[in-house]
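A protein chain is absent from this complex, but the other protein chains hold their places.
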Amino acid sequence: MSQHPNRARLLISCQDKPGIVSAVSTFLHQYDANIVQSDQFSTDPEGGMFFMRIEFDLGNSSPDFLRFKKEFHTLADKLDFEWKMELAARKKRMAILVSKEDHCLLELLWRWRSGELQVDIPLIISNHPTNKQVVESYGIPFYHVPVTRDTKEEAEQEAINLLKQHDVDFIVLARYMQILSPTFVESFPYRIINIHHSFLPAFIGANPYAKAFERGVKLIGATAHYVTDDLDEGPIIEQDVLRVNHRYSTQELRVAGRNVERIALARAVEWHTNDQVIVYGNKTVVF
Amino acid sequence: MSQHPNRARLLISCQDKPGIVSAVSTFLHQYDANIVQSDQFSTDPEGGMFFMRIEFDLGNSSPDFLRFKKEFHTLADKLDFEWKMELAARKKRMAILVSKEDHCLLELLWRWRSGELQVDIPLIISNHPTNKQVVESYGIPFYHVPVTRDTKEEAEQEAINLLKQHDVDFIVLARYMQILSPTFVESFPYRIINIHHSFLPAFIGANPYAKAFERGVKLIGATAHYVTDDLDEGPIIEQDVLRVNHRYSTQELRVAGRNVERIALARAVEWHTNDQVIVYGNKTVVF
Amino acid sequence: MSQHPNRARLLISCQDKPGIVSAVSTFLHQYDANIVQSDQFSTDPEGGMFFMRIEFDLGNSSPDFLRFKKEFHTLADKLDFEWKMELAARKKRMAILVSKEDHCLLELLWRWRSGELQVDIPLIISNHPTNKQVVESYGIPFYHVPVTRDTKEEAEQEAINLLKQHDVDFIVLARYMQILSPTFVESFPYRIINIHHSFLPAFIGANPYAKAFERGVKLIGATAHYVTDDLDEGPIIEQDVLRVNHRYSTQELRVAGRNVERIALARAVEWHTNDQVIVYGNKTVVF
Partner (left out) sequence: MSQHPNRARLLISCQDKPGIVSAVSTFLHQYDANIVQSDQFSTDPEGGMFFMRIEFDLGNSSPDFLRFKKEFHTLADKLDFEWKMELAARKKRMAILVSKEDHCLLELLWRWRSGELQVDIPLIISNHPTNKQVVESYGIPFYHVPVTRDTKEEAEQEAINLLKQHDVDFIVLARYMQILSPTFVESFPYRIINIHHSFLPAFIGANPYAKAFERGVKLIGATAHYVTDDLDEGPIIEQDVLRVNHRYSTQELRVAGRNVERIALARAVEWHTNDQVIVYGNKTVVF
């Protein structure tokens, strides 16, 4: 898990055209950067979209990262890339929004403390005080921002302010149970990850376990996705399922489901953290 | 896999009430039948539904099966059971309806020939001649009953007649791709098993793989269910899923999906064959 | 998850013979106990072993539990049962032994606090002080019992004394990383559950992830088993696996493996807690 101190990651989206890999890899070689891993994907080799992720190590004679990025900018403009380049060592700042249930929260906190999840967590916001103590035992500031029907707008604004003040890179809804307004969503485009407690698009909306019980399904699932204005319709990052049977009550489905929810969410967060996800249209490429 | 020649299976559904297990097991013991396996399930121990499946071997001093059944009838009436008792050695008569795609058909035929699926297959019906040769190579009569918009009703009637003439116990739609009329469905209540090529209730209706591609799901699934008048809404017997990613085209999802379809269908058929499935409401208990 | 206050569980092992189910269910019915769930298994219906697990609710006219048990004793003696009867409400006393790694420990603590795992945890023992703080934040006494090559015997004796003083029902080795002496094992027969970090019997002994890396396997696994005198050879309760590939270093296998270890262990502990496991020979029946 130890890695080169100058390990960097490059994500590229563009119209497919000949010579992209050659141009990029030659650029990297020319500036003494060594490709450690690369993945690419074309929706259609003849005129579709092209996506690429490269991990590379800057070398002894590479320029410093800022200048390196600036040089790449020129190439990227010429080839009409949408792109992003990050040092792996730069930890993203992740906020967590949570309600009363703690299983997704704890999963993220454990992985963070064990070093599996390489982020900083400047704050955790909840509409309930329930998880205050556990959050603070991890040394993370906890903000209780209650939400009622009447104060929803102000509460959201307060949350947005907190998130901006703490300069967060992305937000995880770890079973937050509140529908975010378009204003909130647009403040963090494709930077809010939600866990929905069903195998989308089955059981959109509230009470998916009750609906799953009603329908008599033999597997239950969970879906981690980016939040957009359409409820439960954002780009899917990860899904997983668990076998159940006729013996499960709605409540037992809910309890069993926690294990799929936290694992699927943790995977999605890890991939986002490692710059492994590119959104296109309403889908994701996960490298 | 070899089993006692007088192995029998008993399925019971009734209102839950005290003493059912005792009454049934005492009956069996009294008539020298030895319980080999038993499963039971109550939706709610206080006043819900009770379901039970018992496998037992008739003993040397048991009456013959017909008389045994008649004796049980008296008990069942007293306790207000819905019930079914079958000798395991009595092979069910299974018909297969298939269209052009052969993966589900071949899976069933292979399991049948290898002895995994203990049924007789008196006939296979298709609306296309495509699979005639392979079916006949297994020594099974193949009936080509073409269906067009104008002849749908007569074609269905022809199929029903064939199925009745061949005295079938149940029917498997192994990717038949035709919607059955209420008349057809009512002729074989809870005795028609369909395989739907999605993880229901996601992607109900036509072209589920195209819809799955569109939505960008990370798992695709298949659902084996009993056919009712509501399209894709019948009681689910079995579901399974397969991990996919952004690289799969609709056509590649379709190809990969075949493997989930045939496995999920084969399991459902096997459970039905072994009298392991009880329908209640719009759900199944699978023992 | 709420349950009848007089819910009880009965486990039976004996030589198979006719009439067992009838005798037991009639006994229960006669004392106004209502069977809620029952499972049984015969290794061979003709003269093998018979195993049974029944959940039942004592009724209004049932005798109290102690007398009920005493009455059953008479029947059990007559039919030559090995048996165990427990009130579901009686929480087992579980000790955890842990070393430095905390993932299995935290999984159990979370499930305990969320109410999924219905046990009391009177103490946690570790040969390292690492996890003292987290354990105490859950309000559980933490005992640091260091083990060195020279003090192993005394350390074990100290641990045994602590476990006996706290009257524990069973012990979970949540990555304890110490081989227990026969004396220790015999003090708690089939009441010590270990998690081995491989898919046994592959990679018995130390460093299974290094061995898995070396062998180039495509799945890694974990095995929860009862501890016996033969290292990694005790009866298996649960196993699970995770897909890996050539990109995983030994260290990355180790990190990924944590997720299989904690889930497999948690399942095994839950089954043990709910009296769902019967040991026979070197195997388990899990009802």
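Per-chain residue numbering starts at 1, and chain names A, B and C are given in the order in which the chains are listed.
Going forward, a residue touches a chain if its C-beta (ideal position, glycine included) is under 8 Å from a C-beta of that chain, and two chains touch if they have at least 3 such contacts.
Just so we're clear, the structure is a prediction, and the values are computed from it rather than from any experiment.
Put simply, the missing chain touches A, B, C once the whole complex is considered. Only one of the listed residues, C:D240, C:E261 or C:D275, touches the absent chain: C:D240. Of the listed positions A:F41, A:W83, A:F213 or A:Y248, the one in contact with the omitted chain in the full complex is A:F41.
Residues of chain B in touch with the missing chain: 1, 102-103, 106, 110, 114, 116, 137, 249, 251-252, 255, 258-259, 263. Interface with the hidden chain, as seen from chain A, comprises residues 4, 18-23, 25-26, 28-30, 32, 34-42, 45, 57, 59.
Counting the whole complex, the residues of chain C in touch with the unshown chain are 41, 199-203, 215-219, 221, 235-241, 245-247, 281-286.
In this text, only the chains that are shown with their structure count from here on.
For the pair chain B and chain C, the distance between mean C-alpha positions equals 37 Å. Averaging C-alpha coordinates per chain places the centre of chain A 42 Å away from that of chain B.
Along chain A, no residue makes contact with two or more other chains.
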